[in-house]
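Excluded from the complex is one protein chain; the other protein chains are retained at their positions.
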Amino acid sequence: MDFRPKESVEEFRRWIRGFVAEHLTEDMIERARRTGTFHDWGFHRALAATGVIAEGMAGPGRAGGRDPLELYVFFDELGLADAPFYGLANTMLVAGVVEQIGSAFHLAEVLPRFHRGEAIAALGYSEPGSGSDVAAAATRAERVPGDPEDEPVWLVNGQKMFTTLVHEAGYVILLTRTDPDVAKHRGLTMFLVPTDLPGISFQAVETMGGDRTNITYFADVRVPDRWRLGEVHGGWDVMKVALAYERGVFGNMNQGVSLLRRFTRWATETGAMDDTAVRKRLARIAIDNEITALLALRPALIASAGGLPTTEGSIAKLYASEAYNRAAEACLDMAGPEGLLGEPGDAWFVDHAARDAPVTTIYGGTSEIQRNNIAEHRLGLPRSR
Amino acid sequence: MDFRPKESVEEFRRWIRGFVAEHLTEDMIERARRTGTFHDWGFHRALAATGVIAEGMAGPGRAGGRDPLELYVFFDELGLADAPFYGLANTMLVAGVVEQIGSAFHLAEVLPRFHRGEAIAALGYSEPGSGSDVAAAATRAERVPGDPEDEPVWLVNGQKMFTTLVHEAGYVILLTRTDPDVAKHRGLTMFLVPTDLPGISFQAVETMGGDRTNITYFADVRVPDRWRLGEVHGGWDVMKVALAYERGVFGNMNQGVSLLRRFTRWATETGAMDDTAVRKRLARIAIDNEITALLALRPALIASAGGLPTTEGSIAKLYASEAYNRAAEACLDMAGPEGLLGEPGDAWFVDHAARDAPVTTIYGGTSEIQRNNIAEHRLGLPRSR
Amino acid sequence: MDLEPTEDQKAVRSAFSEFFTDRCPISVVRAAEPLGFAADLWRRLAAMGVPGMALPEDAGGGASRADLILLLHEAGRVLAPVPLSAHLAASRLLLDTPWCAGVADGTLIAAPALRPTVDGLARLVPGGAVADVVVALDEDELVAVRGEAPMTAPVNHAAAPLADRYVRDDRGGRVVLARGEDAARRHAALRREWQLYTAATLTGLAERALESAVAYTLEREQFGKPIGAFQAVQQGLADLVGPLDGIRLLTARAAWCADEGDPAEAGRLAVMAFLAATEVARTTTYRAVHFHGGYGVTLEYDIQLYFRRARGWPLVLGDPDEEYRALADDLFGAVGGV
Partner (left out) sequence: MDLEPTEDQKAVRSAFSEFFTDRCPISVVRAAEPLGFAADLWRRLAAMGVPGMALPEDAGGGASRADLILLLHEAGRVLAPVPLSAHLAASRLLLDTPWCAGVADGTLIAAPALRPTVDGLARLVPGGAVADVVVALDEDELVAVRGEAPMTAPVNHAAAPLADRYVRDDRGGRVVLARGEDAARRHAALRREWQLYTAATLTGLAERALESAVAYTLEREQFGKPIGAFQAVQQGLADLVGPLDGIRLLTARAAWCADEGDPAEAGRLAVMAFLAATEVARTTTYRAVHFHGGYGVTLEYDIQLYFRRARGWPLVLGDPDEEYRALADDLFGAVGGV
């Protein structure tokens, strides 16, 4: 075992820190907090201009690209700085999938727009009837009969839940059911769809955690076949690529670090830091943060070494989100009434964490689903659902 | 709602307290602790001589008998005084079942011996292959062919686990399989068997909690039909009577009360009581004890009013045992090294509680089984096993 | 001895239940945000005589604590956006003040400052945003102060009508209710009264949150069956029942002891019930939100309203750790004491 940080990774960390210090303003952070839209076009385009989106993630069969460990550090630093990075994460993820699976059309039409920061992507997996059970997607895509000379067209009807940032996105990656008569994993097809196609509409959904997400409706949307990603009825294979690509690299599991840092500062100012019971609880949070950091690093390291982190991602996500909830509840107690207040200048971050933390045990796979994965794939227990 | 104790019950409480003060010696308590046999013949016979076993529990269709609430208080007080009461509880339970279901032979032969304190009973439900799933009992009882004029005889083969006190008991109530070819609940028959029949043997099983229990072996034991309890293949009906009879009345759920009392005394002597963190944790235990007492009282009150406490017993047992474990672990922490020591004079009760508490979430139905009951019968969720 | 409500209590409960179900659907709760006060609902309660219930019979009240907690339980179930715990607790101290009649008929709202003032300022008084009369421990005086309700509250977790109130301004009237030790003692009793009422409110809140979660898990299907059929969900829900029944019984016992004239025991039990209810309401609403999945955290769903109030309502008192320590002093004697 060797815990010495890789020099190239640390260099990249210094670079992103420098970039953030130069480009991220308090205004951007505050606007994201207020609107719940964790994307900022100015910041996003400035980052895209550095080439970081175009570089993408290194992987098997891909020339160039960033070490997954570097990207892990990248999102970690963005998270710690409260930078609005959801658009960036979605887009890098979808760009990665497009690179691997996309047709020449996708590569020419979409990829450069992602790379230049002109367009971002939203994820269209979940539906009202399928959350944990993603493969139960019911949004229909039917091939429309017509002149066989013409390009086939798919008629899409249905709705997608939790399409975060679709209101800013140029494209949505869309899991559809193309054959309802076979086992659920086998009748799916994936598309990458421009959001301005006629028949697509969306509605804002506000969340307790302060994020804005959306429901996206598809009403007789005519999607030309060139927008298809992967094989017909091969949607689950694309899904697996997307999940593997994402696993443990994109996103930020260290919310407890920001919370502890802010709370410690507040408690020092108010004198709460002199209370031994408060100190003890903060020390526990610090331990959880250390463990979370190590568990979160592991899938990135595995990906960096060319491996496929499977249960390690589940383990990190489960631990991180449960620990964040423990920390949030403890801070809520310790701050007392002051922690209930929600405006900047107050101990708003306590209120925010208390509302935000429960969300993290749900999205990206509930804690129950993560435990299922761990039970089955790490402990070798029988499948139980 | 009315929390005023019933005068008759309080009077009985004072009576049992007086009895305990007079008859229970430190020697008896220490011997029970050392041997793990929570039965003392001297104490048991002295109690029997007061007529309390013969009085039994009042119930539908039974003249006389003690109010279930009185019996709840009775066992509660015995538990708080550390009196060895397992033989008493088993015997009163089996006597109650025999009274309801037993033949004239049982009533004449066995009941008076129970009442006079000459014999105690052991419970033969669990088997190596059936713990939570009691109805899966595999101990075979086969009707032996013979002269039809003679009394039929059952040939019993198998083994029973956790037959606590069988080494002191005159009788064991025995769940057997008489028809292996029907649904598991329908092929069972119950017997009340004298423990001195040829072919019965047992082996001591020591437990982490300090109790001694036994495995009892049945090798070609010839059991005359007159020992049968209830109908042939009607064993599950007898089981239900036994469980209903027992539910929430026999036994002691207030282990946390003794633990808190002892710990507080110890912490006062050692000065640990001046630590605010210790005080806080003890206050939490005190709250859990209050709640446990109320939840444990409820099934007794329901039984006292002629009702059948079903989920209330599960709720009390689940809460009590989980709370006892929280308390035991907290005391173990607070006592530090001193709590590890296991001899009288040390803080032995901490070590004891730490070893004893985990047992309580297993016997009498595991916490998982209690939650299943609550989910199904209180919350109306679908059966899940 | 009987752990079930009497017939009278059942009648009271069902009257309140009917009232709140009719008059306080969740739309009322939502419409009352962010202030957390529904003036119309308060007027309807006043028309029923509720604001005076905690006062003696000849002042327009006469309800037992056993009845009051039934009221508050039902109010908690629907998250009623009216400062009942605050008003009822504070009202008991206003009997001999000029505002007694107004407090009894609900034309005046009263609120208790739970923590001592600092330089005359009571911080984040529950109900303070809408209260006409504030009762506070101001140095060694227990005072009641008539002032103007700000009718605005800082943005807060529970959308509760909190406000800072200055209690040294006597332009509206200021009555010293007690001084010195008596003031401290009566303020402590006021806090315990508020804790008892809040425990009852949280019990109702948690009860309803659990019901919602059960209903949702029976309706929501994943992997071909209701998620409530999965043990992973069942076990988590079943675990909530004992603690919930426990706080209901403990709160009732605290109320009963108060009614029976055992204030020391009643006070101790009220603190216990408050602490237990605070924890139970948090655990219950956490799981209730969780088992609602992605929907549970959208503002469209009602369960998040329960989640936020479960935290925001009790925490105005401060870190529960301090209450545990105070309870320990009560149970075990002060540190170094006899």
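The chains carry the letters A, B and C, assigned in the order they are written, with residues numbered from 1 in each.
The definition used in the following text is that a residue touches a chain if its C-beta (ideal position, glycine included) is under 8 Å from a C-beta of that chain, and two chains touch if they have at least 3 such contacts.
Since the structure is predicted, the reported quantities are computational estimates derived from the model, not experimental observations.
Peer 1: Quick one: which of B:37, B:130 or B:289 touches the chain that's been left out?
Peer 2: B:130
Peer 1: Just checking the interface: what residues of chain C touch the absent partner chain?
Peer 2: Output for chain C: 230-232, 234-235.
Peer 1: Can you list where chain B touches the absent chain?
Peer 2: Chain B touches the chain not shown through residues 126, 129-133, 136, 161-162, 205-209, 213, 277-278, 325, 329, 332-343, 346, 351, 354-355, 358-359, 361-363, 366-368, 371-372, 385.
Peer 1: Using the document's contact rule, name the residues of chain A that touch the chain not shown here.
Peer 2: The missing chain touches chain A at positions 1-6, 9, 69, 264, 268, 273-274, 276, 279-280, 282-284, 286-287, 290-292, 294-295, 297-298, 301, 311, 315-316, 318-319, 368, 370-372, 374-375, 378-382, 384-385.
Note that only the chains that are shown with their structure count from here on.
Peer 1: Where the centre means the average of the CA atoms, what chain is farthest from chain A?
Peer 2: B
Peer 1: How many angstrom between the C-alpha centroids of chain C and chain B?
Peer 2: Whole-Å distance between the two chain centres: 41.
Peer 1: Determine the centre-to-centre distance between chain A and chain B, using the mean Cα coordinates as centres, and give it in whole Å.
Peer 2: Chain A and chain B have C-alpha centres separated by 53 Å.
Peer 1: Which residues does chain B have that touch at least 2 chains other than itself?
Peer 2: 276, 280
Peer 1: What residues in chain C touch two or more of the other chains?
Peer 2: As it turns out, chain C has residues touching two or more other chains at 230, 233, 321.
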